[in-house]
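Right, one structure below, let's go through it.
Removed: one protein chain of the complex. Kept in place: all other protein chains.
Entry: subunit A
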Amino acid sequence: MSAPTATLRSEWAKLTTVRSTGWTLFAAFVVTVAFGTLVSALSNSDYDSLSEQEKLSFDAAGTSFTGGLLGQLAMIAFGVMVIGSEYSTGAIRSSLAAVPRRGVFYLSKVAVATGAALAVSLATTFATFFAGQAALGSHSTTLGAHNVLRATFGAALYMTLMAVFSMGVATMLRSSMLSMGILMPFFFLITQILASVPGAKKVAEYLPDQAGAAMVRVVPKSDLPYGAGGGFVIMLAWVAAALLGGYLVLRNRDA
């Protein structure tokens, strides 16, 4: 049983010595900010064509976070590759030979990657907020406005938790390709489709991305049974389930 701090240092070294870490996190930042700013600029120029009702419920902060829809895919890729690359390269055997206590190994890896994801998510959401507000011109809001700071942190936490959720899924599936093949279409297509099917709509409301969307909203959606706090709790439950599933697979399967 190697000391947990030694394992943490080792996992940090692993994270910072592969290129995929840099480019997935960089992509998450760039895509989120660029897309958020673009949507904000378009909203600004189209604002006058909105109906009175739409103008009243216009969410300036939420508009600047729109980029997160695409940026989260890069975060998912980050979470998947942190774990999946151990399996695809066979490095998992060296790793577990070095740290045979699998719980310590898993916790350290997830903790280090979560820290990195959180730092990048915070930088990303604040950057996209300010860039988006600048693009919104006269229709912008400020961090001091009601619920805006909470929504900004909500957006950062959502991005981070998507990465952590993906780590759990990748540990269960033990493959980058398989995890990406399931997670990407799931968050891009399936939740949208489910949400538009009447019967499945109630279920779809509790999927991670819907819960996450609630965390980012300044004005709660009236037809959703929970608010930002509820969304956070639902998201945490998904993440906990994925991590637990990953742990059970890691603990019980042969490496």
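Quick notes on this structure:
The rule is simple: a contact is a pair of C-beta atoms (placed from the backbone, for glycine too) under 8 Å apart; a residue touches a chain by one contact, two chains touch by 3 or more; residues count from 1.
We take it that contacts and distances are computed from a predicted model.
Comparing "Trehalose transport system permease protein SugB", "Glycosyl transferase family 2", "Aspartyl/glutamyl-tRNA(Asn/Gln) amidotransferase subunit C" or "Multidrug ABC transporter ATP-binding protein" against the UniProt entry of the hidden chain yields the protein name "Multidrug ABC transporter ATP-binding protein".
Considering A:L70, A:L96 or A:M184, the position touching the chain not shown turns out to be A:L96 (whole complex). On the side of subunit A, touch with the chain left out of the figure occurs at residues 1-3, 6-7, 9-10, 13-14, 17-20, 85-86, 89-91, 93-101, 254-255.
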